[in-house]
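Apart from one protein chain that is not included, each protein chain of the complex appears where it belongs.
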Amino acid sequence: MTDGIVARYIRKARTLLSDQSAAGGLSERQSAQIREQLKDCAAGLGGEVSARQRAARLADTYLGLTDGGRAAFLRIIATEFGPDPKAVTKAHARYQEAIGSDAQWAAESGLRTAMRSARLRILTQFNALPNGMKFIVDLRADLLRHLNRDPALLAFDREIEIRLGAWFDVGFLELQRISWNSPALLLEKLIKYEAVHQISSWNDLKNRLDSDRRCYAFFHPRMPMEPLIFVEVALVDKLADNVQTLLDERAPVFDAHRAKTAIFYSISNTQVGLRGVSFGNFLLKRVVDDLKRDFPRLVTFATLSPLPKLRRWAEKNPEAWQRAFSEEIVQRVARHVGPKGPVVNSVEDIRAMLAHDEWVASVPLARALQPGLTRLVGHYLVLAKVDNRPFDPVARFHLGNGARIERINALADTSANGLQQSYGMMVNYLYDPDAIESNLEAFSREGTIATSGAVRRAWQHR
Amino acid sequence: MTDGIVARYIRKARTLLSDQSAAGGLSERQSAQIREQLKDCAAGLGGEVSARQRAARLADTYLGLTDGGRAAFLRIIATEFGPDPKAVTKAHARYQEAIGSDAQWAAESGLRTAMRSARLRILTQFNALPNGMKFIVDLRADLLRHLNRDPALLAFDREIEIRLGAWFDVGFLELQRISWNSPALLLEKLIKYEAVHQISSWNDLKNRLDSDRRCYAFFHPRMPMEPLIFVEVALVDKLADNVQTLLDERAPVFDAHRAKTAIFYSISNTQVGLRGVSFGNFLLKRVVDDLKRDFPRLVTFATLSPLPKLRRWAEKNPEAWQRAFSEEIVQRVARHVGPKGPVVNSVEDIRAMLAHDEWVASVPLARALQPGLTRLVGHYLVLAKVDNRPFDPVARFHLGNGARIERINALADTSANGLQQSYGMMVNYLYDPDAIESNLEAFSREGTIATSGAVRRAWQHR
Amino acid sequence: MTDGIVARYIRKARTLLSDQSAAGGLSERQSAQIREQLKDCAAGLGGEVSARQRAARLADTYLGLTDGGRAAFLRIIATEFGPDPKAVTKAHARYQEAIGSDAQWAAESGLRTAMRSARLRILTQFNALPNGMKFIVDLRADLLRHLNRDPALLAFDREIEIRLGAWFDVGFLELQRISWNSPALLLEKLIKYEAVHQISSWNDLKNRLDSDRRCYAFFHPRMPMEPLIFVEVALVDKLADNVQTLLDERAPVFDAHRAKTAIFYSISNTQVGLRGVSFGNFLLKRVVDDLKRDFPRLVTFATLSPLPKLRRWAEKNPEAWQRAFSEEIVQRVARHVGPKGPVVNSVEDIRAMLAHDEWVASVPLARALQPGLTRLVGHYLVLAKVDNRPFDPVARFHLGNGARIERINALADTSANGLQQSYGMMVNYLYDPDAIESNLEAFSREGTIATSGAVRRAWQHR
Partner (left out) sequence: MTDGIVARYIRKARTLLSDQSAAGGLSERQSAQIREQLKDCAAGLGGEVSARQRAARLADTYLGLTDGGRAAFLRIIATEFGPDPKAVTKAHARYQEAIGSDAQWAAESGLRTAMRSARLRILTQFNALPNGMKFIVDLRADLLRHLNRDPALLAFDREIEIRLGAWFDVGFLELQRISWNSPALLLEKLIKYEAVHQISSWNDLKNRLDSDRRCYAFFHPRMPMEPLIFVEVALVDKLADNVQTLLDERAPVFDAHRAKTAIFYSISNTQVGLRGVSFGNFLLKRVVDDLKRDFPRLVTFATLSPLPKLRRWAEKNPEAWQRAFSEEIVQRVARHVGPKGPVVNSVEDIRAMLAHDEWVASVPLARALQPGLTRLVGHYLVLAKVDNRPFDPVARFHLGNGARIERINALADTSANGLQQSYGMMVNYLYDPDAIESNLEAFSREGTIATSGAVRRAWQHR
């Protein structure tokens, strides 16, 4: 019977209802029933077998709900299973009194105990289920979605986040190589999760796992077939400047043992529900170490990275354009627009022209635009900040991992998406094994952004 | 260089100094240095590589200290890296104010954040080291030892306990069978950790892993060669009543496929540092399931368990003796004492006689004592309580796992230790697969102690 | 340098030249060179390292040849590296003389030694290469192709066959389950090797590995990612009678734990080069055992098998049609042909009509044909023989594995191929665990063909 329930839960978990448009939460009868189930679950009476049945039934219920139903479900946990405010107040009073005395430590411990909530006890019950950890991470993803509309979920979210932080502590993560020899069940996830350059088919995937490629991922022991973050690497002869070339399935296979350069051309975070949980800044360092052991001739480790928010930022910062596009450049661009093209008299005209993708069809025009766009990107990467950290999320990630900005590439991603988000521009971040730690140190202490001389020159001088 | 430091730490961790008698804590210079290292560690600046070096160096330092030095080291973390009382007070004030309003949840979240301490950040750094989890568990074992003498360690201990509770959540534990086919590195630990019936040699161990035996343990993914708790099972024909017979290396191997009874004759918890962390009450249930699958003819699952605190309790409860030993028994015992034996006129005389082990040499005398001792044990198991739960720790464990008290056995452990702690008495706890959940439910809700009819009769009636 | 050569060989082995149409064998210079290489290889002087280099180079050469070149290469080994006829004659003379005396056994041993040839020494050198076993098996496949045209290859082929028989002894084979959790590298082979019902895409494959399917294969330790033979199983409620239904990707997943019937719907031999090497008749027996353990409710184990040579046989045996199609059937068929259909007056007309696939479009017509086609198949399966064994290769396989002919199904494979080779007819062979051994015994001793009562009735009576 037990097995039956668990089995049913698993089946349901698989065919997880696609999010129905919120049908308006729960009926009163449903609410009452769920509240009852949650109470039993939080009380945790009886043996593990009944506990598992209860948890499986509850998960079952949850997965069967509409999006609105789930929001209501989460709200019940968030608001009705938190710590008892009276107990907290009392424990705090004792703590307050004891500060500075010998009794402080017992009182701190007491306050900590009073803060523990039934929410976590419920969560823990789910963790005992097969695939329970994935269920919790997905539940957190739901929670995050509803958080904006319902601040009552905040305390619950914070509590899950802390607990997930403990469960996904860096010490638990395992770096594994993924290859064509990996289970199809796992490879299928790459196709699903790849967020930077979509994998179009099993052939495309096989090409990305060929002998001149490498793929690495972090895994958690309780989510064995779920990569948490993965990085795709191309082994090539020199710094790559175009992603379409890199992904061309018909390109000949390169002899990896002669490769001098490893290009990290795609890094994807896969679990929305782990937002705020850090996997450390160790992933790429370890990938570099592993590659160096297998291919001793490698000397350069670098990314070919997108600028996902360049355009959005650029459109709001006209002064950056003024700085990037000198009069000389404007004139050169004007000369290459062609008779059918738009009139270009000013930087404003260039911005307007770049709002559509036609310019990319003309090689001379694209070439004339390149110095201006390169400066624009330089400005964006080095000066655009939020909370004193780089505005660009990809830059934030790589600089925080110890890389430096090495080169800015024009016409590097000419897919519709690449033109759309960043005028086709991409960046190489360089991981110099000898400089990773010092870059990282300087960035984390003083926010110093490491750049190559070429990049510095590109945007500093006119 | 990194590797050098980590390697050195590992080597030291292995040859962990046997606890020197506290040589008086730390010198001032040492304290200052350690404080500095801890601060850097808690700040967590820079990359993982330097973080790991720092943590390895700190662990190295710790392992090199005397017992007194370690106590001082732990005190520094406990008292200087806790939450900031002012921040806690402030956050609590906000929370206090917000109770009942919409702002309550953000305020709760804020209070929770204020409670987070640098102690945990330090702990987490250790977890990233190879064998780091074992280091933390052993550090907690040290902490527990010093706790009695130094209440300032209390808040730190509570914080570690909560974190270890998350890290060792039941969902992480894996049940594995241990056999003669397991790594010697692991089997060596069984010899070291067996706490109930000492393993005297590799031959003794091999005998306990023979084809008519089974051994199971719970493991944690971050401590792969460390069994957390293990149970040894003998496959036999009927309920065992003597442990020496069970462990006899020269006894012929029983045909396991004809076995009807599985006897759990030894269960050992191995990690002192995990005190207070529950592994759930699922271990024996799962062992029963696994055994039933492999040996479909098994019908009885029971323990042969010690009564480690019987004598200590009995010596303080003379009225229990009065109840257990009727006048008739006293007289029968008196008749069998023999001319050289002590004079036995009363229950008191019997108690005095049992204080020495000579009585066991005479079979008639032992037999005359049996009904009295059996009643005494019945009384002890069913009535002796602490906090409304059984006084006997083994009974507490098995009843809390869903077993019932099945049979009380005299002359069941006639080793010096067996006579010493429990007058040679042992108990069979029965795990009836169909009753486990209901026993467990009744015990956890109302404290009901399940017993067989025979046991009830033994101690209830005179 | 060594590694370089081996690596190059491996690369070449992967991109194995597609068989070029024989370009006329080898030039004289090539022949001389190859002869030299083979001599060195057969002499086997020096260490393993040089031996491996030599073997890798030789394999490299072979893989680079055209089909004609390979034929010539094989001929050199076959005719120039056999046993020395003089030595054989001499050893045989001694043996002849010694028969019946004490010296017979040493003489037999001497004759055996004289028969050993350098061909095997060459083969053995290849086996030491990574993927060497696969190279040898593929080389044998080439050899078999050339055998018809060149009888000089015969002795070599026989010697390889004997050696492959030793290397692929049943004791070496391992049954493994293949699932969606298996390496993509392996699953890709299924797509390539499936010989009965083509796998059209990764989705089709995934569907065949879903929770209501099973797939098993035999593997050899020296060819780890190469299934030698594999069987695909569907878990269903009752005996399947149509393969299109079984393979429908859009059909709902069946709850395997409620399945009563396992249908082996596709069995593929993958290695042409292993012709004549028996994998025993144990495969399906072991699959049945494995399925019974996982799904205790299964009671029926049967195939849904093609009749790949039915039409070819039927077209040459007009008397079988006469026997199968009674006058009554002919008339009923005539009534359903329809106004636009062909004229049907006789069995001959029916045969002619069945030569084209139009008939299948009319359900009444197909139904009218069914009794005749069923009898025709019954006749074919039970009476058509070659060397006193069933003419049908699939029947030979299953009867030789202990199955019985259970049911004949019309309109069971209505693909173009199914109509083409067997008028859409298929057969269920039944594996009754309790009868497998006795069926097998009777079939191997007396050629008895086990059939169900229904099948017997179908073809025996008019």
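Some points to look at:
Going by the order they are written in, the chains are A, B and C; count residues from 1 in each one.
In this text, a contact is a pair of C-beta atoms (placed from the backbone, for glycine too) under 8 Å apart; a residue touches a chain by one contact, two chains touch by 3 or more.
Because the structure is predicted, anything quoted here is derived from the model rather than measured.
Considering the complete complex, the chain that is not shown touches B, C. Considering the full assembly, C:Q96 is the residue among C:Q96, C:S201, C:Q322 or C:N345 that touches the omitted chain. Touch with the chain that is not drawn comes from one residue among C:I34, C:I263 or C:L440, which is C:L440.
When the missing chain is restored to the complex, the residue among C:P183, C:G402 or C:G418 that touches it is C:G402. From the set C:D67, C:D142 or C:E159, the residue in touch with the chain omitted from the display is C:E159, counting the whole complex. Residues of subunit C that touch the chain left out of view are 45-50, 78-79, 82-83, 85, 88-89, 92, 95-96, 99, 102, 104-106, 108-109, 111-113, 115-116, 124, 127-129, 132-133, 151-159, 162-163, 166-167, 169-172, 221-222, 280-282, 285, 401-402, 436-437, 440-441, 444-445. Contacts to the hidden chain, counted on subunit B, fall at residues 7, 180-185, 187, 202, 206, 225, 257.
The definition used in the following text is that only the chains that are shown with their structure count from here on.
If each chain is drawn as a node and touching chains are joined, the picture is a simple open line. The chain occupying the central position, as judged from C-alpha centroids, is A.
At the interface between subunit A and subunit B, two copies of one sequence, more than half of the residue numbers in use appear on both sides, so the contact is built from largely the same positions. The distance from the centre of subunit A to the centre of subunit C, with each centre set as the mean of the Cα atoms, comes to 50 Å. As a whole-number value, the distance joining the C-alpha centres of subunit B and subunit C reads 59 Å. Remark: subunit A and subunit B have CA centroids separated by 42 Å (rounded to whole angstrom). Residue numbers of subunit A whose C-beta contacts span two or more other chains: none are found.
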